[in-house]
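Provided herewith is a single structure, encoded as structure tokens, for subsequent inquiry.
Shown here is a partial selection of chains from the complex, left in place.
To keep things simple, chains are lettered A and B as they appear, and every chain counts its residues starting from 1.
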């Protein structure tokens, strides 16, 4: 077991290196920006519900990483991005069997996102003690992925033609 | 971006052509086309339990379940054998084995067990004769002949396009009787409707023995009861059986999962059966499929509940459910206990020769009381599908049982009956039923010389 964890860890670090390498090799500011964007994140199947639930929220104009990567300094941002990105990429490519059925935020994500809520909304939360609970999303449960039917797209709610035996219209 | 992209194989939005004949009814025909769903379906073979639910074969008469049932269903097949439900894959095996089926049972019983039913119902096969045809002699052999499966793909999917569909005609008729428009359902609704063709309360309309769902007045227990008192009675359907202790004309309630969910918190908020019971699973690592392993969602809270309740841990969710269920189970036990007493009180009215009109009045109350707990006990979520609604019904049940006992007490005391002795005899009979270890014999201890049977022997079980 321990062996396995170590092995994974090693592979993962190789990936992190690789990822940083790729990112800095591509080097253009645009590439860096692209890897923050919703378009980039959504290239992965597992990110779909996150994308679609975000896409029709008031936060749809943001990039994913305005919430999901540290924004306090360039260094912490790219360190976090590289590690998280490498992990996602690694899971998606080499460890598909371990991808959970429903993806949930890890503690690091919760913490980073929380800091970002605060930094954008400083003005709002300055006008009132806006700190009753541990995290913003303890109240704002639907920001931006929390809709209870988030994996149901419009198609789920479109009236359709279905065969229902015994129905008067006989369809 | 690719949010709209299809992650699942064979989804409805991108109609597929399986190449299978339209009348395919064997699950095995789908095996190679949809190996993941097929495998998942077959996982309903697995047997494991949760605190109140799960799929290990268990008699409902067990001490931990509802040990008073052999008294409460006395005189009916349900006092003979009645089990917790388990995986879909066992449906045909279980109905063949169950002691409730006898040589007089008819076709209707197969309606929710076999993929052959929609075919049998076709004019060119049995047509409307299906319902009343003999179960063992005609219907079951015909279904086997066709190579049927237990609750299979074709019950819910068009075998050619794999679109969801409803194949049992009773559903559409009943929805329309309530005035619900089902002409253009959404996919979200279909994810409930496919289940609602079976997981519902029903009775056999007396003429053709057709399966009918009593929904014209609504889905609540009191609305369905109203239906039985009006529409069903007008049709000539008066009762499922005559109770062997109270002699009351009884109704047997059945698995009203759809009705209960619909009127509860989740249903009102548009949550479908499939949302909880068929969560998306990453079956072979890459592909997401809808789980076809219908069982307790508590076995896979991460995928089923936490899709919507991500702000809670699996442990918290399990505790929430169990605390609802604990409260519910205590209340159900109590309601059944009072119901048992009411049956015996009426038995005593009969033997003490109380006025016939009073007996009839008490029997009416006993029938009603039993309906209101049975429609809850027969529901398989131990209260979770609708905590408030279930408790409301149990409350009404206790009230009606008590009314019957009050009425009986008045008459019995007038006739000089010793109520303390009566209570002692009830306790004695109850204990005898509980003490019997052979489930099939439990029912025999519910009547005795003090409480003689009120039924001519050998009334056949119909449900």
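Going forward, a residue touches a chain if its C-beta (ideal position, glycine included) is under 8 Å from a C-beta of that chain, and two chains touch if they have at least 3 such contacts.
Just so you know, these numbers come straight off a predicted model, no measurement behind them.
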Whole-assembly formula, with each chain kind represented once in the display: A x1, B x2
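Keep in mind that, in the parts below, only the chains that are shown with their structure count from here on.
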Intercentroid distance (Cα basis), subunit B paired with subunit A, Å: 42
List of subunit A residues in touch with subunit B within their complex: 38-39, 42-43, 45, 48, 51-52, 55, 96-97, 99-102, 104-105, 137-138, 141, 146, 148-153, 155-169, 171
Subunit B residues touching subunit A - in the complex, by the definition given at the top: 1-5, 7, 12-13, 118, 158, 163-173, 176, 182-188, 190, 193, 269-271, 279-282, 285-286, 288, 300, 302-303, 306-308, 310-311
